[in-house]
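Missing here is one protein chain; the remaining ones are kept as they sit in the complex.
On to chain A.
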Amino acid sequence: MSAPSVHKAAAIRLTGIDKRFGAVHANRAIDLSVAPGSIHGLLGENGAGKSTLMKILFGMIHADEGRVEIDGTPVAFRSSAEALSAGIGMVQQHFSLIPAFSVVENLIMGRARGSVLSRLTRKLDLKAAAERAQELSDRFGFGIDPLAKVATLSVGARQKVEILKALWGGARTLVLDEPTAALSPPEADELYAVLHRLRSEGTTIVLISHKMPEIMHLCDRVTVLRDGAVVGEAELAGQALDEPAVRQPIEAALVNMMIGRDKPELPERAPLEGPVILDIRGLTDGTRLGPIDLKVHGGEIVAVVGVEGNGQSELVELLMGLRKARDGMIGIDNHNVVDWPTQRRLDAGLAHISEDRHATGVADTMSLIDNASIGFVDGAPFSGSPLSLSQKQRRIFTEVLIEQHKVRTPSPDLPMASLSGGNQQKLVVGRELARAPRLMIAAQPTRGLDIGSTVAVQDALLRLRAEGNAVLLLSLDLNEVFAIADRLVVLRKGRIVGTMQSADFDIDQIGRWMSGAVEHVATKPEETDPQTLEAAS
């Protein structure tokens, strides 16, 4: 990719964009210029103002001040429909597809023009639309069947349908908001290939991301935002990024710009070998999971990785006693707890950071004090008996949690909903750690958190490990797994299809296991029986 020519008008030029939401200054006089036919990265932590800026471009939010130019022409979009017709397409973080519809129905939905009467009587030409969709799909290498129901597609394929939908509407500039957040490595690679193909066909792409490898791999140029302002830019095209000596200083500089300081380092960890704490044998729920065998020792963090929806949630629910086991046993400290109710398991030393904080982790409208002290029934640090809770003790307990885990809040009496996601999560982690668990089940503990909060949560898990406890980590973020896990197992279609020690971590092999593309098993996995290998091949 050549450097943007000064003579060509920028595909997008934002000048002096300013936006306030009440007391929050979301965008501060932002200037951004995107060269046509390039991939431009927009890097920043949560709340840095990336999404706000792109929503302003897309006409979903109106800026207080500033100018937007498309291909050199000033525009003022009043709605996303106007942005679409000007050739700007946006792929949001949350899918905007209808699972019950076919791909082609999703594409043509709401697009037809013409009189109400004709739209009410004339037959939809799904066949012609499907042919056009097939053409587009072939041209950019999507590999999508236009007549397939979206509900039957993988997350990666849905992401491509989203892009197809934007192109269908005639988009020449695509804005992608964290497009690989839910994808497995092979799926992400496929998406990268699609984006490269799009760029070579002349499409301009703005990539919102906080994943450093992705930005380095894809972008021609990157703009870094922090606290609503542009804090730096870097030209990546033409740099020899394959050379670690070239790449690493650029990466470090970008991280520094993004978080305003150097990336906090996780402490070194020594191998520990404790007794077996979690011992799962032949566990199955009869439908989505198992049978699986898995051991986790004290002083060990074992990560369960896999594409979302391959039995991770079921495993957590089985361990917590929220789902009934069909067969098998769950040993915790040599007790078979498979028939125990949840409360008894908690008493036996189980703790759980839940995957969906809003659904099962916190009560949004209740105060921090309530949320911090929930779930302690017997032997709680603030009650003599289950029937009387000491308000004073609960307040002290909560204040200690807030202090220890650096939860940013003006008061423990505020509702949980007043906190940012990262601060909510820090409180939840603190609460679960306060159980002094023998076994911590951490499901997506850092999803959606910024770098600072992420490191704080990971650090807490490592301290738990250092004290000789066991951690079962379920994560979609392989960087996190590589950073803190001692061992990982790959879950696919409810079975463990591979396992790997931290010294041997190999992202390509893990990707093959996750996607099921295992022709020959290179390293012989331990702890898998012949049956699971069969399922993998």
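Methods note: contacts are C-beta pairs under 8 Å (C-beta built on N, C-alpha and C of every residue); 3 or more make two chains touch, one makes a residue touch a chain; residues count from 1.
Heads up, the rule we're going with is that contacts and distances are computed from a predicted model.
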item	value
Listed names "Biotin transporter", "histidine kinase", "Simple sugar transport system permease protein" or "Butyryl-CoA:acetate CoA transferase", matching UniProt entry of the absent chain	"Simple sugar transport system permease protein"
Hidden partner chain, touching residue among A:105, A:177, A:251 or A:300	A:105
Chain A residues that touch the omitted chain in the full complex	80-81, 84, 92, 95-101, 105, 108-112, 116, 119-124
